[in-house]
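Worksheet: one structure, shown below.
The complex appears here minus one protein chain, its other protein chains still in place.
Coming up: chain A.
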Amino acid sequence: MTASLREEKDRLELLTEMLRIRRFEERSVELYSSAAIRGFLHLCIGEEAVAVGVLQALGADDAVVSTYREHGHALARGVPMQAVFAEMFGRTTGCSRGRGGSMHLFDASRRFYGGNAIVAGGIPVAVGLALADAMQRRPLVTACLFGDGAAAEGEFHESLNLAALWRLPVVFCCENNQYAMGTALARSHAQTDLALRAASYGLRSWAVDGMDVLAVRDAARLAVDTARAGGGPCFLELRTYRFRAHSMYDADRYRGKAEIARWRERDPVELLASALVAEGVIDTARRAALEAEVAAEIDRAVEAAEAASLEPVEDLTRFVRSEVS
């Protein structure tokens, strides 16, 4: 395969992955509205390029730490869609046996360490995962995803310093969607250039257009390669936007329609899709076929999740301590 053909194939895969996430999230809204899913539901519609661009830069044995807005990260990591839906339905076939729900997706077999719903709470854990890999001389990288809100937390600053001090192979990926719930970055930070602040800890640091999946992918590859090669931790500020409210409870009164519309013009899915159409890589029929494949996968996944069993109440207290045989 020539380089350009491989790039075409890669870009088609990126589009497919982003579409899977977008349609997954849209189906989740429907399922939430019909009360099949309860609890909190945080959608990443608009932020798909971050999930797909970062996750594809990792190897199968690398580790991932994520947040409560992690459906896209989990899907891009390869957690089966059925296991994610089942988790949100609280079924035993869920990727956390139904114990976690939307905010707590885990998959140890894919080194996907969740699913942390305390803002910045996963960041120290990512540092520790990288420490374990470094101490055991495994050439692995830990990708740590979090939002811009985390940059106000002490754990963020403590962790960046510690990772830099010990030169650990962590790639800190700040998914800057401009709002910590309803508080805009500029309303909570005196210095809003997060990449600049990260650089002050001695990390290599880049600000990236988080709506451009190719830019995210290329930056993530560079950061992952740097960390893996012993260059110490890296920081990516991925500037993006969530098109939907913070959660299903959020009336979204804190930002204007014009602002949302402006960002929607840079919809990451459409940006890539239109580029591929313009270049003749895909046509409208192929795009429609892609949509149909994704829709069919979602239908199958929802069906399987709905058919799965609930955990018996007698098992309530399992998994508080390990079951040692």
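Criterion: a contact is a pair of C-beta atoms (placed from the backbone, for glycine too) under 8 Å apart; a residue touches a chain by one contact, two chains touch by 3 or more; residues count from 1.
Keep in mind that, in the parts below, contacts and distances are computed from a predicted model.
Participant: Consult the UniProt record of the chain that does not appear here and report its protein name from "Amino acid abc transporter, atp-binding protein", "Alpha-ketoacid dehydrogenase subunit beta", "Siroheme decarboxylase NirG subunit" or "RNA polymerase sigma factor, sigma-70 family".
Facilitator: Matching the unshown chain against "Amino acid abc transporter, atp-binding protein", "Alpha-ketoacid dehydrogenase subunit beta", "Siroheme decarboxylase NirG subunit" or "RNA polymerase sigma factor, sigma-70 family" yields "Alpha-ketoacid dehydrogenase subunit beta".
Participant: Would you indicate which residue among A:L31, A:A74 or A:V127 is in contact with the undisplayed chain?
Facilitator: Residue touching the chain left out of view: A:V127.
Participant: Who touches the missing chain here, A:I118, A:A229, A:A261 or A:A307?
Facilitator: A:I118
Participant: Pick out which of A:G154, A:G256 or A:G280 touches the chain that's been left out of the picture.
Facilitator: With A:G154, A:G256 or A:G280 as choices, the missing chain is touched by A:G154.
Participant: Tell me where the left-out chain touches chain A, residue by residue.
Facilitator: With respect to the unshown chain, the touching residues of chain A are 63, 65, 94-100, 104, 106-108, 113-116, 118, 121, 123-133, 135-136, 142, 154-155, 158-159, 161-162, 165, 318-324.
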